[in-house]
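Working notes, structure below.
Here the complex is missing one protein chain, while the rest keep their positions.
Labels A and B are assigned to the chains in the order they are written; within every chain, residues are numbered from 1.
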Amino acid sequence: MAELVVDVWRGAGFETFRVPFLESQTVLDAVTYIQRHLDPTLSYRFACRVGMCGSCAMTVNGVPRWTCRTHVSKVAKNGRLEIRPLRNLPVIKDLAVDMAGFFDKWQEAGGRFVPTQPGAQEFARVDPESPERRQASAGIECIGCGVCYSACDVVAANPDYLGPAALNRAWTLVNDARDGDRVGHLAAVADDAGCHACHSQGSCARHCPNHLNPTGAIAGLKRELFRAVLKGEL
Amino acid sequence: MRAHRNHPAWWAFLAHRLSGLALALFLPAHFLVLATAVEEASFDAFVAWTDRPLVKLAEAVLVGLLALHMAGGLRLLALEFLPWSDAQKTRIALAFGAGFAAVLLTLLMAGP
Partner (left out) sequence: MGLEDCPAQNPLPPRAPAERALPASGGSESRREPRERVAAKRPGEGARKDPRTTPHPPAALRRAPPSPGAGEGKRRHLELRLFLAQRVSAMVLAPLVLLHLGVILYAVRGGLSATEILSRTKGSVVWGGLYTLFVLAVAVHGAIGLRAVLREWTRHPRLADAAALLFGALALVLGFRAVLVLT
């Protein structure tokens, strides 16, 4: 194709732009072309443009993606692209969403490390091959891009649900041998807003650009909460 | 189906949920019919009535729903209580396979 037809969400509806197609063009390239050459009032976010920061996440043809890592040739349908802001988050303008609620849920899920030895002079010794550390390491690469949160239908249906990213982070802390409040972390994710609302639909793991597995993390939280109840900790 | 949902784990979820709802609707009726048929000594007549193709099909569908729901449920239990691995995907496939096998089995059993 020589030309792309791009439908871009502008708040009250879609606007259509025609963008010249270039080899190895990414969706971010297309959006940037629109903003620089066709309509300078288009608002969108990006930063690194090399797939490290997660700022450029948008919904492309119905799927939440990093636009800088999405080749147009792979996702365009009959030379057409439909670009919307991320789902499940309030829209500030055009393609930019307000991520504050997403990060507040991170806090509510207890996504903060609880230190045990603030004055310690030596590094904590943690075996990287231990089962717990492997579980934590598997989820630690989350950069908070919001793709999983947007893909999740439970988030869409349940305003209180903390969401896959926050729960995934909680799981890494539950498995962190250095953390001082394991039961507290479990308690924070143990209710209708927490891991028990997850139905293992798996859209989060399917669409995570870092190939993380929040479905597995949440399953782990359910398992550990089961054990905690049996042990009488909760 | 919306693009972001179009993947096996989501289909498994939907099959599990719909089969569960269908079974929840069916079961009280099942208990009622069974108890009534036995109490009124009309069980033999009732069984004779069920000997028609549409009923046999419905029975097969029910067994299929049950198998599907159980397969989906076992998949969830595996996911939650066994360590996660890519073998999970194989297990999903196996679970579906078992479900379909159960349906086929019933259809065969109910044949002429």
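Everything below uses one rule, namely that contacts are C-beta pairs under 8 Å (C-beta built on N, C-alpha and C of every residue); 3 or more make two chains touch, one makes a residue touch a chain.
Here the structure is a predicted model, which means the values were calculated and not measured.
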item: Chains in view touching the one left out; value: A, B
item: Sole residue of A:R18, A:R80, A:K93 or A:R134 that reaches the chain not shown, by the stated touch rule; value: A:K93
item: Option touching the unshown chain, where A:R45, A:R65, A:R84 or A:R206 are the choices; value: A:R84
item: Absent chain, residues of chain A that touch it; value: 9-12, 36, 40-41, 84, 87-93, 98, 100-102, 104-105, 107-110, 112, 154-160, 184-185, 187-188, 190-192, 194, 196-197, 222, 225-226, 229, 234
item: Those residues of chain B which, in the complete complex, touch the missing chain; value: 17, 20-21, 23-24, 27-28, 31-32, 34-35, 38-39, 41, 43-44, 47, 63, 66-67, 70, 73-74, 77, 80, 102, 105-106, 109-110
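Rule of thumb we're sticking to: only the chains that are shown with their structure count from here on.
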item: Separation of chain A from chain B, taking each centre as the mean of its C-alpha atoms, in whole Å; value: 35
item: Of chain B, residues touching chain A in the complex; value: 2-5, 7-10, 13, 17, 76, 79-81, 84
item: Residue ranges of chain A touching chain B (in the complex, touch as defined); value: 61-64, 150-151, 153, 199-203, 205-207, 213, 215-216, 219-220, 222-223
